[in-house]
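Just below is one structure, and these are the notes that go with it.
== chain A ==
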Amino acid sequence: MAEQPILTVEGLTAAYGAVTALNKVNMTVPRGGICAVLGANGAGKTTLLRTLSGLKRAEAGRVLLEGADITRIPAERHVHHGLVHVPEGGGVIVELTVEENLRLGGLWRAGRRERAARMAEVVELFPPLRERLSRPAATLSGGERQMLAIGRALMAGPRVLLLDEPSLGLAPLVTRQIMDMLLQLRADRDLTVVLVEQNARSALSITDHGFVLNQGEVVMEDSSRRLLADDRMRHAYLGF
Partner candidate 1 sequence: MTTTTPAPLLAAEGITVRFGGLTALEDVGLSVTPGSVVGLIGPNGAGKTTLFNAVSGVIRPQRGTVSWKGRVLRRHRPHHLADLGIARTLQGLNLFPGLSALDNVMVGADRLARGGPLAMLTGLGRYHSDERRLRERAMAALEEFGAAHAARAMPGTLPFGVQKRVALARAVVAEPELLLLDEPASGLSGEDMDALAAAIRSFRSRMGVLLVEHHMDLVMAVCDHIVVLNFGEVIATGPPERIQSDPAVAEAYLGDTEEVGADG
Partner candidate 2 sequence: MVSLSDHESTSRDKQPESTAPAPTVGDRWRALPALVRFPLAALAAFAAILALTSVTGPTGDLRIGSVGYYMLAIAGLQLLIGYSGQISLGHGAFMFIGAYTMALLVLNQPALPLWLNMIITVVLSCTAGVLVGAATARLHGPYLAGATLALAVGLPALTVRYPELLGGSNGLAFSTRGAPASLAGVITNTQWQAAAVWGTTLIGLVVLATISAGRLGRRMRALRDDEAAAGLAGIPVGRTKVIAFVISAGAGGLAGACQAYLLGTATPSSFTVTLSLSLLAALVLGGLGSMWGAFFGAVALVYVEVWGEELAHALALDSNVANNLPIVFFGVLLILVILVWPRGLHGMASSLADLVRRGR
Partner candidate 3 sequence: MRSRIAPAAALMAAALLATSCGGAGETQEGAAADLDVAPGVTEDSIKIGSHQPLTGPAAPGYVHISTGAAAVFDYINDNGGINGRQIDYVVKDDAYDPARTIEVTRELVHDEEIFAMLGGLGTPTHSKVVDFLNDEGVPDLFVSSGALMWNQPDKNPLTYGFQVDYTKEAKIQGQYIAENMPDAKVGYLHQNDDVGTDSENGLEQYVAEQRVAVESYDSGNTDVGPQVSALKEADADVVVCSCIPAFSALAMLEAASIGYEPQFVVSTIGADSATLQGLLSEFAAEAGQDDLPAEQMLDGMIYTGYFPSVTMQNDPWVQLFSQIYEDHAEGDSPMTNTTIYGMVQATLMGKALMEAGDDPTRQSLIDAVHEQDLTGPGLVPFASGEDDHGGYSGAQVLQYRAGKEPEVLQDAQVTDNAGGEITEAEVDRPGPDEFGFHDE
């Protein structure tokens, strides 16, 4: 409790027309933490991330990044504050090449040299991307796209990474690889990660903390280990 949490969410509410998608969500994420946001389809997980990154307007509540209120700033400014969102499916721009996608992520920073260094780091981190730098992103496999998406986010030098279902449509082995890499990133760079996952077990296996959403509200919050053991989790997903 001594340290200020890097991300604080207070009473965040968002709606699509008449449908309330988020209802007074409260969260705190400590620096260097990895936390999972879980819940069935339609529970509001994606909306939560979109609202955090400014893609969706918050009806009420605040988002604080290291104490600074970022609730109302435009989505493209979040990168400058060190908060980067990798949307569902990765948001890879398939019309661009792999290298262009990566470059795009680091563009907001000045300094050609720094960008080049970062690119080298990212390629180091994701070897499959190295051989495909000049290929259109459309030719990548699902796992490679997810790597590219995360790599592009890393190019921006984030302090907080919001990841929306990185395992979607991926084989278990690939999912595992990505999860391992997140752990490594945390260890290497003190990166804070908010991970939205449907695959609850694999998410909880690498996170320290989890939030379970239902109907736009946080219905459970606990350490990952305890959530794993909780039967209510199973119910939230499988309904039995």
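Just so it is clear, a contact is a pair of C-beta atoms (placed from the backbone, for glycine too) under 8 Å apart; a residue touches a chain by one contact, two chains touch by 3 or more; residues count from 1.
Regarding selection, all candidates are chains of the complex that A comes from, given by their letters.
This one's a predicted model, so the numbers in the text were calculated from it and none came from an experiment.
Peer 1: Pick the one that touches chain A in this complex: which of 1, 2 or 3 is it?
Peer 2: Candidate touching chain A in this assembly: 1.
Peer 1: Going by the contact rule set out above, which residues of chain A touch candidate 1 in the complex?
Peer 2: Those residues of chain A that touch candidate 1 are 17-19, 40-42, 141-142, 165, 168-171, 198-203, 205, 215, 228, 231, 234, 237-240.
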